[in-house]
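These notes are about the structure you will find just below.
Here the complex is missing one protein chain, while the rest keep their positions.
As written, the chain order gives the labels A, B and C, with residue 1 at the start of each chain.
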Amino acid sequence: MIKVGIVGGTGYTGVELLRILVNHPDVELKVITSRSEDGVAVADMFPNLRGHTDLRFSVPDVDTLGACDVVFFATPHGVAHAMAEEILNTGTRVIDLSADFRIKDVPTWEQWYGQPHGAPDILPQAVYGLPEVNREQIKDARLIAVPGCYPTSVQLGFLPLLENNLLPEQMLIADCKSGVSGAGRGAAVGSLLCEASESMMAYAVKGHRHLPEIRQGMELAAGKAVNLTFVPHLTPMIRGIHSTLYAQAPGLTQAQLQTLFEQRYANEPFVDVMPAGSHPATRSVKGSNVCRIAVHYHEHTGQIIVLSVIDNLVKGASGQAIQNMNIMFGLDENAGLKQVALLP
Amino acid sequence: MIKVGIVGGTGYTGVELLRILVNHPDVELKVITSRSEDGVAVADMFPNLRGHTDLRFSVPDVDTLGACDVVFFATPHGVAHAMAEEILNTGTRVIDLSADFRIKDVPTWEQWYGQPHGAPDILPQAVYGLPEVNREQIKDARLIAVPGCYPTSVQLGFLPLLENNLLPEQMLIADCKSGVSGAGRGAAVGSLLCEASESMMAYAVKGHRHLPEIRQGMELAAGKAVNLTFVPHLTPMIRGIHSTLYAQAPGLTQAQLQTLFEQRYANEPFVDVMPAGSHPATRSVKGSNVCRIAVHYHEHTGQIIVLSVIDNLVKGASGQAIQNMNIMFGLDENAGLKQVALLP
Amino acid sequence: MIKVGIVGGTGYTGVELLRILVNHPDVELKVITSRSEDGVAVADMFPNLRGHTDLRFSVPDVDTLGACDVVFFATPHGVAHAMAEEILNTGTRVIDLSADFRIKDVPTWEQWYGQPHGAPDILPQAVYGLPEVNREQIKDARLIAVPGCYPTSVQLGFLPLLENNLLPEQMLIADCKSGVSGAGRGAAVGSLLCEASESMMAYAVKGHRHLPEIRQGMELAAGKAVNLTFVPHLTPMIRGIHSTLYAQAPGLTQAQLQTLFEQRYANEPFVDVMPAGSHPATRSVKGSNVCRIAVHYHEHTGQIIVLSVIDNLVKGASGQAIQNMNIMFGLDENAGLKQVALLP
Partner (left out) sequence: MIKVGIVGGTGYTGVELLRILVNHPDVELKVITSRSEDGVAVADMFPNLRGHTDLRFSVPDVDTLGACDVVFFATPHGVAHAMAEEILNTGTRVIDLSADFRIKDVPTWEQWYGQPHGAPDILPQAVYGLPEVNREQIKDARLIAVPGCYPTSVQLGFLPLLENNLLPEQMLIADCKSGVSGAGRGAAVGSLLCEASESMMAYAVKGHRHLPEIRQGMELAAGKAVNLTFVPHLTPMIRGIHSTLYAQAPGLTQAQLQTLFEQRYANEPFVDVMPAGSHPATRSVKGSNVCRIAVHYHEHTGQIIVLSVIDNLVKGASGQAIQNMNIMFGLDENAGLKQVALLP
């Protein structure tokens, strides 16, 4: 059994890690930390966990965390910067769900996150935990930067096109719609039911922190600079991201693109390429680790439209983190991750 | 492996059976029927099942169904009446999620369902599949009538009071709130998002079909006639039933009632009595087979208020059906039913 | 034109006052106060008001408020206690939407609100602003206590029964379901979309502040003590209260009750008694000042069930406040309040 610790378990990615891990066949949950909730039973805060765990929140402590085989960080940015190195030094592996180690260029990180990078020394060893790209590196990684929710759905949708150099110089567009859980469990007016339900709005049109992360991944896949316009939208639902991706590539066919996508993801356990003509709905992945993709092509205009949906808390965060753990510890990649999406 | 068939798999209880059964460790799904969708892949209708099953709907056929160990009926009322006997005659056991065998009194059934009872001969062998009451009989049952959704939540909330004869002659009240999935997947105007969301309404105040079923169970528990007013409400959410139960019983204490409920359900894997003062939310059971209960007592007025929540599609239908199957076949009672509720 | 001021305009009852008043034919909005938003344009905070008002929030000031004909308080409890007397002394009338002047018994108020009553001297002149009961007193009132949202829907549902002495000694039950806007615009975790949507839960079962207010009104109508159990529920929608009221009264008929309710409210512009057998939905009053009621009677058991729906922000708060203003100033009672509910 793999001994697991979680730093920062009071947010939505924290409870989602717990939801999956309490039923993971190869995991023993050892510790979950929260400074503010020290001593509180996890199941008192999250009653869905009643009967599944007796853990209580405790103050983070390197000795206890260092006794685990792996520690997940489900914390605001900056926390993993401050604590990860000490934990790594005990030999424990770290899987960070925050943005702290996702961006390889320190000045870029500092510009978008508005604070000094707290751990540039260990940044080089961080592996970007997108298994569909970095599976081999993940196996031996000691520090994983779990991709963001938008970046996961956008990259998986664009990768087959970029890797095959199908997109000429152009502006690519990612119009993304996210459920409100992406904003976290913080008590913000904008996330109130009375503010966010029965409404649709774009936000951060001037620039969103996930943009440099997405572009970094896309440029690695393309082997060249990529132009991307990324517009996120707050959508009146709890979970789910729907990314609608636009690119121009004249002279292809629907069949070519369909084959390209199917082959690219043929061996991927968590990417499902739907038949031509499909429209994936976010509810088809609610609670599951699947990214479901459809590719459309308008042959008369050369317009490619990729539809890519995930559950932002699963494939977009906690599920993907556990997928990384499975790979790192040589487990079945889908251990603990077989749940079917909840529909309806 | 237990060979399982499903008759009528195109509704919400059907897809919910599939969601659970495809991950059940002791089950092999053999057949799922639908006359209207004959030949269609189940996963084409319910894309959450893509990658989990290759089954296709087929026309119901006694030979195929009779080759199963157990057949679930997830059909409108009347269908199990017509088909169950033939299947039972092959030696296959039947678990009926419809109302066909829930009510023991034939004229009562006929009055509420407005048609002749189609299988009075096999009705006596039907066991009412509420494990918290009938676990021993379920073990040997060949025909199970899975309780309705409202009846499950209401009975589990009232049982400790009735069995201990704590309620003097009086009118008991069950004010119940159900998500819209209780109305099924039929295309009815009243179930449209634009009609049912952002609104709350009572319905069937004059009388609802679940009333005689609830009263039958409550009277068996009490050993005497029971007066009950039952008012269901359509609530703007997909899943969940919240039953608020009212009874008068002067001279008790909160502690007594708390102990009574805790002891009654101490060994029940799927009934969770919360600490005194709690308010269970339906989301704490969304997607799980748990019934979560809190009992409140106003000592100055003698008013008992029981709050009982379930997921209407799981403990209120498909999960409970599988719980019955587990008991019938000597499996762990929670096999396939360990999922944690999806929160948020 | 009546010159109007609003104290505390940043919450939901504040913006709802504005929504109605900017189109009120007899009103001139003079001032709206907020200490925290001093100088901010109201329409910058509430973009639905763009093009309808150029007002900016200002710090409350007795001179400015005293230059109005009437001042609305849309503030947390305690604020009107502190400021109302000074404003009244200028000759300006006050309509308080908070709970500060609703309860006539000072110790009761202090017990439920957990602080000393800040204005016992002017409490006697406060008129409880339920027009269906106190229309004559409202005409000459200088200080109005606008009823709470739950109290409005519950009292209007029970009044015809209580005034006619139809309810023998018994426990009455009010099972009430409220949209989340009843919790206000404060940034509380429990009001987040991800916490409150797709879920149903009771709260404050041990006792809610609206209980003494409801009981006070019911006892005045009955002319005797009333036993009431009141259980509020948080319902996954923005607006609306659905009160389901239970009482026992053997020996009546549906027709008698129907006539009783219809006659009681025959001349009320904002109470709509629906035909026998109806089930009012909260969406039928969304955005309107109407209370819609249906009364059901089970003749075999003597059970009365009253269904009473309002929009908690209109008839349950701001609309009713304006109805009071119309009566106080001799306007048409429905001036500014003719809007049809938004359906769907």
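Simple rule for what comes next: contacts are C-beta pairs under 8 Å (C-beta built on N, C-alpha and C of every residue); 3 or more make two chains touch, one makes a residue touch a chain.
Keep in mind it's a predicted model, so treat the numbers as computed, not measured.
J.: Touching the hidden chain in the complete assembly: which of C:207, C:250 or C:344 does that?
T.: The one listed residue touching the chain not shown is C:344.
J.: Of the listed residues A:82, A:106, A:200 or A:255, which contacts the missing chain in the full complex?
T.: Checking each option in A:82, A:106, A:200 or A:255, the one touching the absent chain turns out to be A:200.
J.: May I ask which residue of C:22, C:40, C:62 or C:188 touches the chain that does not appear here?
T.: Checking each option in C:22, C:40, C:62 or C:188, the one touching the absent chain turns out to be C:22.
J.: To test your reading of the contact rule: which positions on chain B touch the chain that is missing from view?
T.: Missing-chain contacts on chain B: residues 12, 180-181, 185, 187-189, 191-198, 236, 238.
J.: What is the set of chain C residues that contact the non-displayed chain in the whole complex?
T.: Within chain C, the residues touching the omitted chain are 12, 15, 18-19, 22-23, 46-52, 181, 185, 198, 238-239, 272, 274, 280-281, 283-288, 290, 292, 313, 338-344.
J.: Contact with the hidden chain only, please: which chain A residues?
T.: These residues of chain A touch the chain that is not shown: 171, 173, 175, 177, 179, 194-195, 197-203, 205-206, 227, 229, 231, 233, 235-240, 242, 244, 246, 248, 277, 279-283, 286, 296, 298, 301, 303, 305, 307, 309, 344.
As a convention for this text, only the chains that are shown with their structure count from here on.
J.: Can you check whether chain A and chain C touch via the same residue numbers (shared by over half) or via different ones?
T.: same
J.: Can you work out the whole-Å distance between the CA centroids of chain B and chain C?
T.: Computed value for the inter-centroid distance: 39 Å.
J.: Please work out the Cα centroid separation of chain A and chain C, and write it as a whole number of Å.
T.: A distance of 45 Å separates the two centres.
J.: At which residue positions does chain B touch at least two other chains?
T.: Counting only residues that touch two or more other chains, chain B contributes 198, 238-239, 280-281, 283, 286, 344.
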